[in-house]
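Complex shown without one protein chain; remaining protein chains in place.
Every chain is named by a letter (A and B) in the order it is written, and numbering of its residues begins at 1.
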Amino acid sequence: MGEKITFKSYKEMPICAMSGADMTYNLTGSWRNVRPYYDFKVSPCRLGCPAMENIQRYIFLLTQEKYEEAWRELMEANPMPSVTGRVCFHPCMEKCTRKDFDQAINIPAIERSIGDRGLDNPGWMKKAPATKKETVAVVGGGPAGLSAAYYLARRGYPVTIFEADAVLGGTLRWGIPEYRLPNDVLDRVVAQIVGSGPITVKTGAALGRDVDLAKLEKEFAAVFVGVGLSRSRPLGVAGEEGRGIERGLDFLRRVNGGEPVNPGRSVAVVGGGNTAMDVARCARRAGAEVTVVYRRTMNEMPAIKDEIEEAEHEGVRFRFLAAPKSIERGASGPLTVVFQQMKLGDPDESGRRRPVPDGDATFTLSVNTMFTAIGEEADAAPFGKLLECDGNLIATKGEWGETSRKKIFAGGDVATGAASVVEAVAAGRKAAERISRMLSGEPEPAAEETGTISIENINTAYFTKGKRLLVPRIPLDEALAGYREIHTGYDDRMLRREADRCFSCGVCNFCDNCWVFCPDVAVRRLEAEYEFDYDFCKGCLVCVIECPRCAISTREEGK
Amino acid sequence: MNAPKIPLPELMTSGHLACQGCGATQAMRFALKALGPRTALVLPACCWSVIDGPFPHSSLKVPILHTAFEAAASTASGLKAGLEMRGDTETVVMAWAGDGGTFDIGIQALSGAAERNEDIIYCCYDNEAYMNTGIQRSSSTPIGAWTTTTPGVHWKKRPKKKMIDIMAAHSIPYIATASVAYPNDLIEKFRKAREIKGTRFLHVFAPCPTGWKLAPELSVSMARQAVTSKVFPLVEVTDNGRTWKVWKDFEPTPVKDYCMAQGRFRHLSEDELRLVAEGIEENWQYLLSREAGSAFVPGLQH
Partner (left out) sequence: MKKVIMGNHAVSYGVRASDVKVISAYPITPQTQVVELLSEMCANGELDAKFIAVESEHSALTACVGASAAGSRTFTATSSQGLLLMHEIIHWAVGARLPIVMSNVNRAVGPPWSIWTDQNDSLSQRDTGWLQIYCESNQEVQDTIVQAFKIAETVMLPVMIVLDAFFLSHTFEIVDILEPEAVRPFLPPYRPARKIDTADPHSFGNLAGPGEYFELRYMIEKAMEDSRAVIERTDREFEERFGRGYGIVKPYRCDDADYVLVTSGTVASTTRAVVDAMRAEGIKIGSLKVRVFRPFPFDEVREVLSKAKKVGVIDRNISFGHHGIFYQEVKSALYGRTNVPVTGFITGLGGRDVTPAVIRGIAEKLIAGTNLEPDINWIGVKI
């Protein structure tokens, strides 16, 4: 702020009108009726992500070429971006504002790139020391359990993971084929998580068989149960136990375990979820002609849309509105499966229209193998006595995974029923946060008001229409020749290009517009932020309009 | 934070006397960022005579010589000569005039300086009327506009003067239009101008929320729409007036949207708006023909 020069006598004045100081004595802020202020919103993508990944933030860090920081930001919400970047159903993209301009940002591709960089740079993960005396048991080494273990270990709690199998990974390992999630990627993810802090792993320790929940409750300060769904649902059709019929998950387990499989020339897969798609595609790779039979239509299929498209692309055929009715088999040779033709009736509790038989219409398929993939369920035996259940599932309340026992928490499919990897990851993290607060006596965080924005709030003049950058992939014949990962991922240039498409909705990404366009030089450009100089801001609000991403809000002066 | 999109050093201070959302102020700030501190300004009567601030203060950190309304180009000619004759050959002299001081009262001195190819930059910041005196029409006021001297049914019936053509006819080395909505382009053009000897004419579109009856927050947005609706095309004329280049890499927007956002055009009927739009398209086609014609000027290598 400058001083105003005043003259008491002409003797103090220059002989002609000539300036002796600048204008900063003149506080033009007094002209202002309305005040702009930086007001960062929550980007819609973040609200769309079950794990609440700060997508805008890590993409922004990428645009700054701060790869390690981007990775750290991502790992705050999700300890396995290399996994979710490959297999997630990416609801974030549905929310992406750019969808209403040209095409949504390819968030999973970016997520995967960041995660893989984290794996390629082992130095980024600095092992957390055990700083807490309270120990936590995590039962189940799938996505929920790994996530819970990671966030507890990072906070210094010694964690023991009890895993029924010989290796960690759970459904990630056995339920997802390698062409989507290669084993070596998963191995590295698991290794990174296990190496991230004081984590002990006990494999071959199945709940109910080798480990007793009540005992764990006594021995540990807290227990997280994330055992997932271990049982495939039966078809309920006579003859489903026998030659030529296999549970899809068992088939995938064999494939993922490297066992040679030979389902025969003709294969049917019953179901419409991701498991059905994976089974169908693995069967294609084993040389079969594959037909997926689903009792509803394409629109109701729970599988990720991309996976359905991939399956079609790979030559999988679909028959909709059909359910197996009976199975006929001889001593050898193909089975004959009779399918009941269905139609859609009234909506069920999921909101989808319920399939009901369409009179007597049937058709038959002759198949060497029929795989069932109509869903999985939990085995409640190991926890049913100790914990309140909701059917076969552990009953939890709220978002933090609290069960009927104070020290026991649960999350993932065992609490929600069949859901997604990212939801399991989110549940594991939230339970870990809750456990940590319980053990340390920290207060619960206050619920935040989260303002968000939509395309109307974006100044689209600053963006050029274009297309999402697809992830490169190997040719179809190579894909079908084995289990090689189909998508090869972005290179650096592609990563940067796609990251640059991000609107950074509601959050400043230092585009400089407010500073550039301020007619009153009343925006200070500081090291890592901007600041309004309200001594001089006249309240023209040009900054508000020219902020491409609505990171500035206004309020009337004196209110 | 990223490297700044425009140069960091500020040669304009806060506290100046411009209205809210003033385009002329943005234009000055950008221009000085491009030209740097070794710049001396000549300011004829215009909004900037007031914006600069009252004696003994100034909102610019470069020397300014205020001069009479019609005298920007001639004062600048003398200033440049005077500096050179006292050994300062480096300082860039820039006359900074409004549209009234350029299109109307100052055109004689400007024409004289341009014909002599004085080694000055002449920048017209164009807010399309005499704004400092309270919104009277100038020969830069566009067809259709209300001003206090083109009120009611007497809205301006004549199109804006083709200033770039007039300057091109003077065979000066560099002529360009620029807009405050495109600061990088503006700065690049001023930098280019800085490196050229002779008379360089820059015509900067600078919205006036007060005079256009426009919400101040929309001033940059209007400047942008002026370009995208072809109301104010971004043009560069080089090779002493012979080579014309018209910027076309934008999503076109309707002239009507541009006009209807501003109170000064709001009286126009649909038919009248159509006429305005036709005139604008005609001018655009004319510019494109100049650009196309550049290729056939004898003696030019492309």
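By our rule, a contact is a pair of C-beta atoms (placed from the backbone, for glycine too) under 8 Å apart; a residue touches a chain by one contact, two chains touch by 3 or more.
Keep in mind that what you see is a predicted model, and the values were worked out from it rather than measured.
**Q** Which shown chains does the hidden chain touch?
**A** A, B
**Q** Which of these touches the unseen chain: A:M13, A:V34 or A:V261?
**A** The one listed residue touching the chain not shown is A:M13.
**Q** Going by the contact rule already stated, which one of B:R29, B:H66 or B:R137 would touch the omitted chain in the full complex?
**A** Touches the omitted chain: B:H66.
**Q** For the full complex, which residue in B:V50, B:I143, B:I166 or B:I196 touches the chain that was left out?
**A** Touching the chain that is not displayed is residue B:V50.
**Q** Of B:L83, B:L273 or B:L288, which sits in contact with the chain we cannot see?
**A** B:L83
**Q** For chain A, which residues reach the chain that was dropped from this view?
**A** Considering the whole complex, chain A reaches the absent chain at 7, 9-10, 13-20.
**Q** I need the residue numbers on chain B that touch the omitted chain, in ascending order.
**A** 37-40, 42, 49-50, 52-58, 60-68, 70-71, 73-86, 88, 91, 108-109, 111-112, 115-116
By our rule, only the chains that are shown with their structure count from here on.
**Q** Can you list the chain A residues touching chain B in their complex?
**A** Of all residues in chain A, those touching chain B are 2, 4-5, 7, 13-14, 17-28, 31, 64, 461, 465, 510-512, 515-517, 519-522, 525, 527-528, 533, 535-536, 538-542, 544-546.
**Q** Write out the stretch or stretches of chain B touching chain A in their complex.
**A** Touch residues, chain B against chain A: 1-2, 4-6, 8, 10, 12-18, 20-23, 25-26, 29, 53, 55-59, 61, 64, 180, 183, 209, 216-221, 224, 228, 251.
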